[in-house]
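These notes are about the structure you will find just below.
Note that one protein chain of the assembly has been removed; the remaining protein chains are unaltered in position.
Our next item is chain A:
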């Protein structure tokens, strides 16, 4: 009810002496008025305010409804109260064995929380559900816990910085919401020194207990970690790998932040160490579970958030919920410790790929790398690190100026990159589009596809603007055919490249639809057709770019499209174009095959009671059509191409055969590119399967 009244703009505030009446305000008792108003309402009625929209309705809570009112389920009202009631004792126990055991559980649960955070929950409800992290000073007497908490906060902070710098997280903004959390605590920057000291001590304790076990004489007099000599080795080891993992992980994230990829080599070494320590952590589970007389890793651990299987002390995820989200906070589920360990393995693997990247100066190479990287379905943190490497200070890798990258991509000679034309406003804008494109390619693929669809327009517009700008500065480009003039050359090359890039974006947009499962089988025909026409354009532009740079641009008498399609007759096409051709044949074959199936067999039809295939076509390709990609394309072009497709038509059979042939031929050109090789193999398979299926069909057709 409170929400609704607010909407009315006449809030009833209790008379509050701390806000005195003034010239504009007078306090009055409105309770009788309210009473009367209530009597006017019948059962079930509510007052509706103008600005009480659906969002307000959905965010409103019914107080004391346990499904909505998260305040109902909390145990404590504040962190201080929780601590007062002993929810987070320091030390955890005066029994040192219990204390060590409990500390390990906290470390493990924190790892599970961290992974849960990385996977899309708020920091407040995950890592900072830990009362020890929330009150940094309290742990200072407990060196082990204190140092772990410090490195934990420092690592989270480093990751938050990378993610917020890169803004890869637009749709995943919960990640960087740290308001009100003690994320940056004095002294956390020196966390490694402390961690190192603690690690040293435990390493010595481990050596000492091993010496005792092997009946060697102990030279130093060292106090053991805890009281039970039988468990000493196991506990020391369990702690060491956990501490070392944190140390190396911190090194990984900080080194990866260094400018121009300078820390990648070092980060890679630390990643290797992380893997090792993570393995030891997983192995330690057996020991930790044996103390609790629990089964092995495999039988349990489905939902347990610690290796030992015990509940950790000192966590309360309800306390922070007010800090966590704009929507009413809901209970979250922390992923299991086992899953968390797997998540970190995956993350580290992805970071390792980034660290092994050769910082390819060629833009095409960058695109290929990012596209391949996305196939691992990396989570936000991995993607943010990739983007951080690619784009720094508005330069590629913080190293190559955008204009230099464009020149290289347009196959211009080295001298071009110092040309004054880069100061032209439109050229600067083009540079910004390129940076945006790189950023977008690092986002999650759902968001990425939507964004790519939108930036297509920008790329179309910039092409027109560049043409105008160039004409203004240098006169008619088309009129001068010679390439003597470097300005002309730059303009021509860049314009072709911009078009090629636009079609590349369009093809990625369409392909991502498959990965996101946006197309239903009845729509495949039109999707393949669209891919086919986009690929023709892409191949054409790629070819033009290559030719312009080879100065052999005057091949008259043939249409460009034919040029691409019957390439290889009088001169050898470059492998990159043949590769596109391969895809092109495949898309054409599939389009015609699906069209024939629906024309003749009435399968894969796209129908519905309210609209026709035409509307579905318009909806799926709206953004491409709006950007005129390509020009003059409409539903009718699709209809025209496919209306007469028949299974008996050998041309589609030939498409598959051609795709297969080119894929085979290309193997030698890409023998050292494993991704391309795998793709070629897939193309060959698809082409072969379909041509076999068609051949069967044709046989049946002729012999019936």
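By our rule, a residue touches a chain if its C-beta (ideal position, glycine included) is under 8 Å from a C-beta of that chain, and two chains touch if they have at least 3 such contacts; residues count from 1.
Simple rule for what comes next: contacts and distances are computed from a predicted model.
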Absent chain [UniProt protein name; select from "Dynactin subunit 4", "Cytoplasmic tRNA 2-thiolation protein 1", "N-acetyltransferase domain-containing protein" or "Ras-related protein Rab-33B"]: "N-acetyltransferase domain-containing protein"
Absent-chain contact - pick from A:449, A:657 or A:676: A:449
Residue of A:619, A:651, A:671 or A:685 touching the missing chain in the full complex: A:619
Contact residue for the chain not shown (choose from A:418, A:634, A:648 or A:674): A:634
Residues from chain A at the interface with the omitted partner, ascending: 3-4, 44, 46, 48, 52-58, 60-62, 65, 67-68, 119-120, 170-173, 325-327, 330, 444, 446-447, 449-450, 454, 457, 460-461, 516-520, 523, 607-612, 614-616, 618-620, 625-628, 634
